[in-house]
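A single protein chain has been removed from this complex, and every other one stays in its place.
After this line comes subunit A, so read on.
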Amino acid sequence: MNEKQGLSWSASLFCELRTMSTESPSSVRKVVVHLRATGDAPILKQSKFKIAGTDKFAKVIDFLRRQLHRETLFVYVNSAFSPNPDELVIDLFNNFGFDGKLVVNYACSMAWG
(Lines give C-alpha, C1' and ligand atoms only; values in the text may rest on other atoms or scores of the structure.)
Protein backbone atom coordinates (compact mmCIF):
# COMPACT_ATOMS: atom_id res chain seq x y z
CA MET A 1 0.00 0.00 0.00
CA ASN A 2 1.50 3.35 -0.98
CA GLU A 3 1.15 6.48 1.04
CA LYS A 4 -1.88 7.80 -0.82
CA GLN A 5 -3.73 4.53 -0.47
CA GLY A 6 -2.76 4.31 3.16
CA LEU A 7 -4.11 7.79 3.80
CA SER A 8 -7.44 7.16 2.12
CA TRP A 9 -7.72 3.85 3.93
CA SER A 10 -7.24 5.44 7.32
CA ALA A 11 -9.55 8.28 6.34
CA SER A 12 -12.34 5.92 5.51
CA LEU A 13 -11.68 3.94 8.67
CA PHE A 14 -11.86 7.13 10.69
CA CYS A 15 -15.14 8.07 9.02
CA GLU A 16 -16.54 4.63 9.75
CA LEU A 17 -15.52 4.85 13.38
CA ARG A 18 -17.06 8.27 13.67
CA THR A 19 -20.31 7.06 12.22
CA MET A 20 -20.34 4.14 14.59
CA SER A 21 -19.93 6.36 17.60
CA THR A 22 -22.59 8.85 16.58
CA GLU A 23 -24.97 6.16 15.39
CA SER A 24 -27.25 5.43 18.31
CA PRO A 25 -26.55 2.18 20.05
CA SER A 26 -29.69 0.09 20.30
CA SER A 27 -30.36 1.41 23.78
CA VAL A 28 -31.20 4.80 22.31
CA ARG A 29 -32.67 3.63 19.04
CA LYS A 30 -36.43 3.99 18.87
CA VAL A 31 -38.80 1.78 16.95
CA VAL A 32 -41.97 3.01 15.30
CA VAL A 33 -44.91 0.84 16.29
CA HIS A 34 -48.16 1.08 14.40
CA LEU A 35 -51.12 -0.21 16.42
CA ARG A 36 -53.85 -1.60 14.22
CA ALA A 37 -57.35 -2.37 15.47
CA THR A 38 -59.00 -5.47 14.10
CA GLY A 39 -62.50 -6.84 14.45
CA ASP A 40 -64.58 -4.68 16.73
CA ALA A 41 -61.68 -3.36 18.77
CA PRO A 42 -61.77 0.40 19.32
CA ILE A 43 -59.44 2.44 17.12
CA LEU A 44 -56.92 4.63 18.87
CA LYS A 45 -56.90 8.35 18.04
CA GLN A 46 -53.18 8.14 17.71
CA SER A 47 -52.03 4.79 16.42
CA LYS A 48 -48.33 5.35 15.76
CA PHE A 49 -45.82 5.48 18.54
CA LYS A 50 -42.12 5.41 19.12
CA ILE A 51 -40.78 3.09 21.72
CA ALA A 52 -37.22 2.33 22.80
CA GLY A 53 -35.87 -0.74 21.08
CA THR A 54 -34.61 -2.21 24.31
CA ASP A 55 -38.07 -2.18 25.86
CA LYS A 56 -39.89 -5.46 26.07
CA PHE A 57 -43.01 -6.13 24.07
CA ALA A 58 -44.85 -6.26 27.40
CA LYS A 59 -44.67 -2.48 27.41
CA VAL A 60 -46.65 -2.29 24.16
CA ILE A 61 -49.27 -4.65 25.57
CA ASP A 62 -49.57 -2.69 28.81
CA PHE A 63 -49.81 0.56 26.90
CA LEU A 64 -52.67 -0.80 24.82
CA ARG A 65 -54.44 -2.07 27.90
CA ARG A 66 -54.23 1.32 29.56
CA GLN A 67 -55.32 3.21 26.46
CA LEU A 68 -58.31 1.01 25.84
CA HIS A 69 -59.18 0.32 29.47
CA ARG A 70 -59.45 -3.31 28.60
CA GLU A 71 -57.73 -6.36 29.92
CA THR A 72 -59.12 -8.67 27.33
CA LEU A 73 -56.75 -7.92 24.51
CA PHE A 74 -55.37 -10.27 21.93
CA VAL A 75 -52.20 -8.90 20.36
CA TYR A 76 -50.53 -10.32 17.27
CA VAL A 77 -48.10 -9.54 14.47
CA ASN A 78 -48.13 -10.06 10.71
CA SER A 79 -51.23 -12.24 10.71
CA ALA A 80 -49.33 -15.17 12.07
CA PHE A 81 -48.35 -15.14 15.72
CA SER A 82 -48.58 -13.48 19.08
CA PRO A 83 -45.23 -12.17 20.38
CA ASN A 84 -44.03 -13.24 23.77
CA PRO A 85 -44.13 -10.23 26.15
CA ASP A 86 -40.46 -10.78 27.01
CA GLU A 87 -39.25 -10.23 23.45
CA LEU A 88 -37.40 -6.98 22.86
CA VAL A 89 -39.16 -4.55 20.58
CA ILE A 90 -35.98 -4.09 18.54
CA ASP A 91 -35.74 -7.83 17.86
CA LEU A 92 -39.36 -7.94 16.75
CA PHE A 93 -38.79 -4.93 14.51
CA ASN A 94 -35.64 -6.39 12.97
CA ASN A 95 -37.40 -9.64 12.15
CA PHE A 96 -40.92 -8.54 11.33
CA GLY A 97 -40.80 -4.83 10.74
CA PHE A 98 -41.85 -3.52 7.36
CA ASP A 99 -41.58 -0.08 5.79
CA GLY A 100 -39.73 1.30 8.80
CA LYS A 101 -42.31 0.25 11.37
CA LEU A 102 -43.62 -2.69 13.34
CA VAL A 103 -47.31 -3.27 12.82
CA VAL A 104 -49.01 -4.69 15.90
CA ASN A 105 -52.62 -5.83 15.55
CA TYR A 106 -54.98 -5.98 18.48
CA ALA A 107 -58.43 -7.38 19.03
CA CYS A 108 -60.76 -7.58 21.97
CA SER A 109 -62.18 -10.75 23.33
CA MET A 110 -65.16 -12.27 21.67
CA ALA A 111 -68.05 -13.89 23.36
CA TRP A 112 -68.23 -17.56 22.87
CA GLY A 113 -70.24 -20.33 24.51
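The criterion applied here is as follows: a residue touches a chain if its C-beta (ideal position, glycine included) is under 8 Å from a C-beta of that chain, and two chains touch if they have at least 3 such contacts; residues count from 1.
Heads up, the rule we're going with is that contacts and distances are computed from a predicted model.
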item: From "ARM repeat-containing protein", "Ubiquitin-like-conjugating enzyme ATG10", "Cytochrome c oxidase subunit 5A, mitochondrial" or "Autophagy-related protein 101", the hidden chain's UniProt protein name; value: "Ubiquitin-like-conjugating enzyme ATG10"
item: Chain not shown, touching residues in subunit A; value: 38-39, 56, 58, 61, 71-74, 76, 78-87, 91-92, 95-96, 105, 107, 109-110, 112-113
